[in-house]
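My structure is below; once you've seen it, I'll send some questions.
Removed from the display is one protein chain of the complex; every other protein chain stays in position.
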Amino acid sequence: MDLNFSKEDLEFRDEVREFLDKEYPKHIKEKMNNGDELSREEVVEWHKAVAKKGWMGHSWPVEHGGTGWDATKVYIYLRELALAGCPTFVPFGLQMVAPVIWTFGSEEQKKKFLPRILNFDDWWCQGYSEPGSGSDLASLKCKAVREGDEYVLNGQKTWTTLGQHADWIFVLVRTDDSGKKQEGITFILVDMKTPGIEVKPIITLDGDHEVNEVWFDNVRVPAENVVGEEGQGWTYAKFLLFHERSSIAGAPNMRRVLNSLKIRAKNTYHTDKPLSEDKNFQSKVAQFELDLDALEMTELRGLAAMREGKSPGAESSLLKIKGTELQQRLSTIAVEMAGHEGMPYGGPYGFSDVEVAATKSDQLSAPKYLNFRKVTIYGGTNEIQKNIIAKAVLGI
Amino acid sequence: MDLNFSKEDLEFRDEVREFLDKEYPKHIKEKMNNGDELSREEVVEWHKAVAKKGWMGHSWPVEHGGTGWDATKVYIYLRELALAGCPTFVPFGLQMVAPVIWTFGSEEQKKKFLPRILNFDDWWCQGYSEPGSGSDLASLKCKAVREGDEYVLNGQKTWTTLGQHADWIFVLVRTDDSGKKQEGITFILVDMKTPGIEVKPIITLDGDHEVNEVWFDNVRVPAENVVGEEGQGWTYAKFLLFHERSSIAGAPNMRRVLNSLKIRAKNTYHTDKPLSEDKNFQSKVAQFELDLDALEMTELRGLAAMREGKSPGAESSLLKIKGTELQQRLSTIAVEMAGHEGMPYGGPYGFSDVEVAATKSDQLSAPKYLNFRKVTIYGGTNEIQKNIIAKAVLGI
Amino acid sequence: MNLSFTDEQNLLRDSVSKFCGSDYDFETRMKSVNSDSGHNPEHWKLFAELGWLAIPFSEDLGGLDGGDVDLSLMFEEFGKSIVVEPYLANVVLSGGVLKRSDLENKTDLIEHLITGEKQISLANYEPQKGFNLDNVDCEISEDGSVNGLKTTVLNAPNADFFLVFGKHQTGHAFALISKDAKGSKVTTYKTYDGFVSGDLHLENCKADAVFSKADAVDILHQAILEGIICVSSEAIGAMETCYKLTIEYTQQREQFGQSLSKFQALQHRMVDMFMETEFSKSFLLKVLATDDENERTKLIYGLKNQIAKAGKYVGEEAVQLHGGMGVTEEMSVGHYLKRLLVITNLFGSSDYFLDKYIES
Partner (left out) sequence: MNLSFTDEQNLLRDSVSKFCGSDYDFETRMKSVNSDSGHNPEHWKLFAELGWLAIPFSEDLGGLDGGDVDLSLMFEEFGKSIVVEPYLANVVLSGGVLKRSDLENKTDLIEHLITGEKQISLANYEPQKGFNLDNVDCEISEDGSVNGLKTTVLNAPNADFFLVFGKHQTGHAFALISKDAKGSKVTTYKTYDGFVSGDLHLENCKADAVFSKADAVDILHQAILEGIICVSSEAIGAMETCYKLTIEYTQQREQFGQSLSKFQALQHRMVDMFMETEFSKSFLLKVLATDDENERTKLIYGLKNQIAKAGKYVGEEAVQLHGGMGVTEEMSVGHYLKRLLVITNLFGSSDYFLDKYIES
């Protein structure tokens, strides 16, 4: 039992570092360091750079273009990316719809979609939640009626992250409402350029436009875009949720943020001594660090279990809960650190053109805190995750 | 709005102090200060001293021998008693069965029982809980069948506090099980000397014998001992629970314990400086103090509301939850303060005859902590209190 | 011992409550927030007409002789609707400094405050100088010229005058600076709770007056203490609305075939929110009912610590229990969290005030 990397692993780590050094676009890196938002083009540019290197399929089977890395390599890879402050991968194609397609899709669908996903030619988004469905996903109402070789979609999806940029959307629709709510759900792939689709922004507390409503008004979709069988969509949907594991990026990314915060604390004064020497601050940071260590090791235990062929199963709910709680705690430490200098609104719709005396980091602390309120809600609220653990792990 | 006492109130406070100075038996005081257990005789001696002064009925109506004090005087009285470290009053007669008797009892019952309660001639205990009934009190099974002028009791009660000392017990029995579980319950008063009653000790985690099982084997009780109407016991039971308000003694008593703890901290060393100068300890104590202030003021708000004729209602659940949480927190601070020197077992069944190097306070810290685990469970668990607040106060 | 409000106090509360209840719904508030000045001049006029702006001033200053209890009652009601009208900045902070000051024309200025004709902002905090009030670099020279940079000057864009706190050869002093004074520049911005604020740059700026050279720090301290009572009361009002909104929302919202409010885990969390609010109210009451000045100051530090924790907790829970809807701009609940978060950090963090409490 040891945390040391083998010589081969160390070489691989150096290879990742070299790649990042050379191919991680400088202008994107700078924006990420400043906490600025990336444009659609920049996000694509980053993904393309990775795709060109052949490293997009780190979680994919080799037959579909996966890298074939073992768990340690995947860990090293994602850790290095996070520590370098790279943007996280847009997961909707790569980690969510792709496994559904290669597991349940037709040969045509695999050929048509998988290579384009791996190359980030298409930007995917998710059509799951509906207003009123909340955590009770299966109660969805968005309708699809078959007419000849097409399905006609009507209804509304919501909380569609980055839907404003997307080329394709995977949608859960109701094709039959005669049975139980889990039955009669169909999983269908829709080109966002199809007439009748409207994307409306939802502005969140931090003032950002990240999520959307997606409206379907008589949207005609070829029947060949149904994945698997009509009415079996709930099975695929659950498979996808199960695959939407909390990414390993969580811990290394928090470590990077924590480190920069500790450095800033040396020059931050709430009283006449720097915050870094303040006992309350030290205790808060130490306890956070300890929890972060535990989170990271829990991720590693999961990876190790997977390597031994065990399924990580509902334990991923555990990572989701703890990881998101820690993200929120970290953002709280940053807000407290900023004090009243965190008040000037540095969010994307603020007076970012005005030169404010407070530092950019201080100004960004509250928008980040506010943005992070969502992480315990999206992807299945933490309350739902607890229900899952209670049932699936503890058997109660 | 002010917390100052009027001249009259101050005079009353001095009167209480003078009484305590003169009439609070020295040997009891010493035992209380040392954390030793009192014998039955000593508990009775203390109550008799108060009764002699005519101050037992501080919460009673004047017509039954109450003192007729206003809310401020009651507050002052109980606060002084707690600050002087007096034993709390045994509540089962004084605060629990007495209000039921004067509200629902017959004239004969009032005449027979109330003066003896006020004079502490009888020690009462409570026969409510049963094994298996837990918080679902109304599911009780202890049976009483009428035979002529008597009821015959069979069954078992549990968690009967200080039942080993009691002269009388008030019991909820099932006289009819044909209807809903809340129906067919009868409230009956039973002489503990009646043949067929057996009291068996329950030893709690701290090693103490405070609670008991009480078994009824064909116990014959005169029908005249039924309070109110047969089958209406649930109404009286709820009235009693409502009257069993968390006593105001909670906050002043904690303040006394906290103060002695702060003094000890000046001579307690975990490192090379005294604990009283340790930042962690200071923060913990400060936060406790702030919460204690809030608890005390919440009690005062309740008293003020009562003075204005408003019912304190389910808000007493709020005091129960917070008060017991604080008691547990305080006992935890004491255990932490003791460190490994709290390990020698200083409970009532320990080697108390051996001269141990650790101080008596340190040795008592763990038994007290363990004893206080019960406070969030007894008298309706804090979970049940939350259900009550949700329903009765928040209307959900 | 007396924990009751006077009839006048009850009347005042009813009148503020009525205004907030009938004239200040969430939509109205957001209109003010999104307007140029960040508040509604009509409301401000109304506040003046109702006499609210005169409350904490003594009669000889043209005021109504109100005290902390009156302010607290008002702010609790303000908090329930997270009112953005600049009462804190003008009346409590600037008014609080002025009324205690030895400024010659203070009666005039206070009169303007009371009528609502002029607005005045207190400028004391500076970038990276922390929460200790006397820790400033800004210099007020002998001849009244002022140099320095002041940050998060509440309500700055609406201010006709600034009360600038700075170093002075006697120790510390205040400088009265009009908004058009040469050498002054205001950078205005919104704060994330929807209020307006600004930085004040002063370069050889000539003050209209320099005052309270003998006791400037103490005056500032007293005004801030009063400010803490006000924002704490406001937070309590906001907390109350938070748990009430949450109850309402969870009762309406159905999931898995029953209303969310029927899930026991959520019920217990709403009870916790309610309890935090109630115990915060009690602590505030203790502060208000304490006469002894040292004890009161210590308790105010404790209050700020408690409110910072409880307010943040209740606000966060409210958003969480609103689920996805809670994090949208569209729902009011998130705006309560924003204001509570600002209050948490205003005048100093929760840790800062715990330390002050311990040291007192």
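Letters A, B and C mark the chains as written, and numbering starts fresh at 1 in each.
We adopt the following convention: a residue touches a chain if its C-beta (ideal position, glycine included) is under 8 Å from a C-beta of that chain, and two chains touch if they have at least 3 such contacts.
Please read all numbers here as calculations on a predicted model, not as lab measurements.
*Asks:* Which of the visible chains would the unseen chain be in contact with across the whole complex?
*Replies:* Every shown chain touched by the left-out chain: A, B, C.
*Asks:* Tell me which of A:96, A:117, A:370 or A:389 is the one touching the absent chain.
*Replies:* Checking the options A:96, A:117, A:370 or A:389, the one contacting the hidden chain is A:389.
*Asks:* Among B:74, B:306 or B:335, exactly one should touch the missing chain; which is it?
*Replies:* Only one listed residue reaches the unshown chain, and that is B:335.
*Asks:* On chain A, where is the contact patch with the chain that was removed from view?
*Replies:* Within chain A, the residues that touch the unshown chain are 1-6, 9, 72, 75, 282-283, 286-287, 289-291, 293-298, 300-301, 304, 308, 315, 318, 321-322, 383, 386-387, 389-390, 393-396.
*Asks:* What is the set of chain B residues that contact the non-displayed chain in the whole complex?
*Replies:* So the residues of chain B touching the missing chain come out as 129, 132, 134-136, 139, 158-159, 202-205, 207, 267-272, 278, 280-281, 332, 335-336, 338-345, 347, 350-351, 354-358, 366-367, 369-370, 373-374, 376-378, 381, 383, 386.
*Asks:* Which parts of chain C are in contact with the chain that was left out?
*Replies:* Residues 263-265, 267-268 of chain C touch the chain that is not shown.
Here is the rule we use: only the chains that are shown with their structure count from here on.
*Asks:* Can you check how far apart chain B and chain C are, centre to centre, with Cα atoms defining each centre and the answer in Å?
*Replies:* Those two chain centres are 43 Å apart.
*Asks:* I'd like the Å distance between the centres of chain A and chain B, where a centre is the mean of that chain's Cα atoms.
*Replies:* That pair's centroid distance is 53 Å.
*Asks:* Find every residue in chain A that makes contact with two or more other chains and list them.
*Replies:* Only 280 qualify.
*Asks:* What positions in chain C touch 2 or more of the other chains?
*Replies:* Chain C, residues with two or more chain partners: 354.
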